[in-house]
Structures are given as C-alpha cells and as structure tokens.
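Yeah, one chain of the complex is gone here, protein chain that is, but the others are all in their spots.
On to chain A.
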Amino acid sequence: MKISFANALGLHPQALQLRARRMEVLASNLANADTPRYKARDFNVDKLLRGPETPKLPIRKTSPDHLSLDDEDARFRLLYRVPQQAALDGNTVEEHIEQAKFAENALRYQASLRFVNGKFSGLMTAIRGE
C-alpha cells in the first residue's frame, strides 16, 4: 500500500491555509477599527472547503472579457460584513464581533493543526511497524 500525504491528511492542510488567510483579514478589521469609511471584510472558509456548488446555471460567454463564475479568483473574493450598528464615520468594524470571530478562527486553526499532528503520528506508527 502506498502512503500518500495528500490522502492521509485530507482537508486539513487546505483548511489551515484558509484559516491563516482569514486571520489576516480579521486582523486587518481590528487594526482598522478607527479608520473612517473602512468596511469590515470576511469570507466563508467552510464554503470554500466544500468546493464549488454542484448545480450551476450554464452561462454563455460572448466576450473574452466576461468574468467566469467559477474561476478561483471569484471564489476567493472577500465579502463585506453587514454591521449591526455602523459608526457615523462610515466604519463598519464592530470590535466585539471581530474579536469573537478572531477567537473562533484561531481555535479552528488549532483544531485542524491537531488533526494534522494526529495523522502524522499515526503515519509514524505505521511506518515504524511497532
């Protein structure tokens, strides 16, 4: 039997990458909590991990300049947070919400890391044959 790291580790390396990326986005929100007109941004990691949704409307491109629906770029586009209460200066960062999301994201990152580590130690056991 061949041991493939990609098969053994599953979704978790990709999850780690996305979580790290989301951490940057959330850190930007927190850093810009006092910047006028800054709009808080985020993206949905779970949705990206699930991959593109299967049923998709067939769209005919009549010009090469048209954007396609399923290109990588469109999937990774950042979304804007809908604020509960926007500030008067147009800033939509709500520090308590961002803090909560940041904590949640960090925890999920650590969970994925723990899974990867577990897989690695499992593989080590298998290789050693002890």
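Here, a contact is a pair of C-beta atoms (placed from the backbone, for glycine too) under 8 Å apart; a residue touches a chain by one contact, two chains touch by 3 or more; residues count from 1.
Rule of thumb we're sticking to: contacts and distances are computed from a predicted model.
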| field | Name under which UniProt lists the unshown chain, selected from "Gluconate 2-dehydrogenase subunit 3 family protein", "Flagellar basal-body rod protein FlgC", "Cadmium-translocating P-type ATPase" or "TonB-dependent receptor" | value | "Flagellar basal-body rod protein FlgC"
| note | Where A:Leu11, A:Ala31 or A:Ala126 are the choices, the one touching the absent chain is A:Ala31
| query | Residues on chain A that touch the omitted chain in the whole complex? | reply | 16-17, 20-21, 23-25, 27-28, 30-38, 73, 76-78, 95, 99, 102-103, 106, 109-110, 113, 116-117, 120
